[in-house]
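With one protein chain held back, the other chains of the complex are shown just where they sit.
Labels run A and B following the written order; every chain starts at residue 1.
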Amino acid sequence: MTKFLVRRLLLSVPILLGVSLVVFITIKIIPGDPVASMLGPTSTPEAREALTARLGLDQPLPVQYLSWLAAMFQGDLGQSIAQQRPVLGLVADAFVNTLWLTAFSAVLAVVLGLVLGAVAALRRGRVAATVSNALALFSISTPQYTIGLLLIIVLANGTGWFPVSGMYSAIGGGTWGDLLWHLVLPGITAALVPAGIIARMFRSTVLDVMSMDFIDSYRARGLSERRILWHAFHNTTPTLLTVAGLQVGYLLGGVVFVETVFSWPGLGQLVFDSISKRDLAVIQSGVMVAAFAFVLINVVVDLLHSLIDPRVRA
Amino acid sequence: MTTQAPALAPAAVSRPRTARRARRLPAPALVSAVVLAAVAALTLLAPLISPYGPLEGDLAARLQPIGSPGHLLGTDGQGRDVLTRLLHGARPSLLAGLLPVVFAAAVGIVLGLVAALGHPRVHTLVMRSLDVLYAFPAVLLAIAIAAALGSGISNAIIALAVILVPPVARVTESEAMRIKSADFMAAAQVSGAGRVSIALRQVLPNVAPGVVVYATALVGLSIVYAAGLSYLGLGVSPPTAEWGVMVSEMQQYLFTAPSLLLVPAVAILVVSVAFNVLGDGLRDFFNVRTDAS
Partner (left out) sequence: MTSPTETPETSGAAPSRPGAPAPTAGPALEVTGLTTTFSRGGRQVLAVRGVDVSVGAGESLVLLGESGSGKSVTIRSILRLYGSSARHTGSVVLGDQDLMRLDAAAVRAVRGRTLAMVPQDPNGSLDPLRPVGRQLEQVLRLHGVVADRKAARARALELLALVGIPSPPRVAASHPHELSGGMRQRVAIAIAVACDPAVLLADEPTTALDVTVQSQILDLFGDLQERLGTALLLVTHDVSVAADVADRVAVMYAGSIVEEGPAREVLENPRHPYTQALLDAIPRPTSERGHLKAIPGSPPVAGTDFHGCSFADRCALAQESCRTQPPALLPVADGHRAACPVANPVVAA
């Protein structure tokens, strides 16, 4: 097990290096002189040159890349020019906020997806299954930025049942209940797409497993359909885990639209805001953190997978 | 490690064990095809059938509700006819969704074939590079690329194409690997056919149906993302009519004229659902399965 984990972690090192290279190159493509935008239009050429040298931007690109990597290893993500704060704190705060949203919608998505998928698989040929299939299809096709707005219109506009922006109420906020209450609408919005994907995957996996030989031999051994179903569900867990893990990873970095619609101060929102401000250090760190988290989730998923399914350990 | 975005997660396209090949395209898929054909026709005819110009606003008639006389779908915050903008907006919205898939399919198929049929080292190189792209949350990567390139529809298309290449390449690769191990390939190799010729004559025709089916299903997603980039201000820029732009414009009037928002929202949803249903139907018809695992 430890060996498996170590090997898996080692495998992700080159991937993360590749990720950092892509981020670095993407940032370098961004047009405009970052130093000029930092110092403003009135700056003197001497001042610009000095800052360029201080930031190491006069070095050759490979050197810049390596020193960026080295700094990152020491926890130095640079300074945000827009907010005049160390990037590390900014990104960390935003990441935690995104984690809340992700966790909430992941739970919602898995529950919803399993229910829809199970109904679609086990009530095959009946109205309930058709409805479930349609809902799942609808879910995967929804643009989050319109569903979020529609939810606001339907559930919040006029009724005031749910808050439509931010994480906490300005007055009397800050409690767990307040956070949960604020999570409802963005949580549902973010959960729909993964719920649809999980539902469709779960349906086809259940049907696959139910058509396998061992289900029939359970039947021939005298097990009740209920217990057989239980064993069938057990056998869907490896696939379920993999897909759900991917969806959590997707949520972590992919809730930009939701965060924008609901003014959720998360990572996606932060990166997006920084784009218009040309706040390069924040953009690159934000994307790096999201990718890093995603790779990490994959390692955890693989590990859990190997715990459930002895075949992948071999 | 696979991916994160919705339909972006196929590890394999394979013949399903149980399902029988559908003899005809299933009814929902046929309906979708008809809907899409109608949308395409309206898109092409937009300049002819629109009652107004897409940028032509009458500030005296702002935010007319749906069903107003002379404005079937109402008017927006600048008094522009929403129906007109919806029709004119279809072209950039659909193009920005379709073209990335076309580009990604072209590049992805080549990469997948090269990986599957090339030297093992090439295989490793290509697949590991794809893993790197997979490690990014797709939306975030698209946003970062679009931002790096600067706003504009062509840059949005490039950004989306980049995030769609890895899944297409992976589908192609796994399908090609499967075909490579089939008997007739050995026969082709024995007969002395060259690598490129084998790739084009033997593998590509067999890989194509699966990849096309998969790509069709990606279009729905791509249209949603493309409009999303415009919504964020990274794709088509206002005042050009485009569905994502319309959503973002109408958002200001969320509380005063909420129903107007429905118009572009429903348009995006309908097209996206239609492509997904069509993708499902084609998958059953061609008897291929894109596994999300």
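FYI, contacts are C-beta pairs under 8 Å (C-beta built on N, C-alpha and C of every residue); 3 or more make two chains touch, one makes a residue touch a chain.
Because the structure is a prediction, the values reported are computed rather than measured.
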Among the displayed chains, the hidden one touches A
Out of A:T98, A:T189 or A:N235, the sole contact with the unshown chain comes from A:N235
On chain A, where is the contact patch with the chain that was removed from view? 212-214, 216-224, 231, 234-235, 237, 308-311, 314
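Here is the rule we use: only the chains that are shown with their structure count from here on.
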With chain centres defined as C-alpha means, what is the inter-centre distance between chain A and chain B in Å? 21
Touch list for chain B against partner chain A, complex: 1-7, 9, 17-18, 128-129, 131-133, 135-141, 143-145, 147-150, 220, 224, 227-228, 231-234, 244, 247, 251, 254-255, 258, 261-262, 264-265, 268-269, 272-273, 276-277, 280, 289, 292-293
Touching residues (chain side chain A, partner chain B) in the complex: 14-16, 18-19, 21-23, 26-27, 29-31, 137-138, 140-147, 149-150, 152-153, 157, 193-194, 196-197, 200-201, 204, 207-208, 211, 239, 242-243, 246-247, 249-250, 252-254, 256-257, 260, 268, 271-272, 275-276, 283, 286-287, 290-291, 294-295, 298
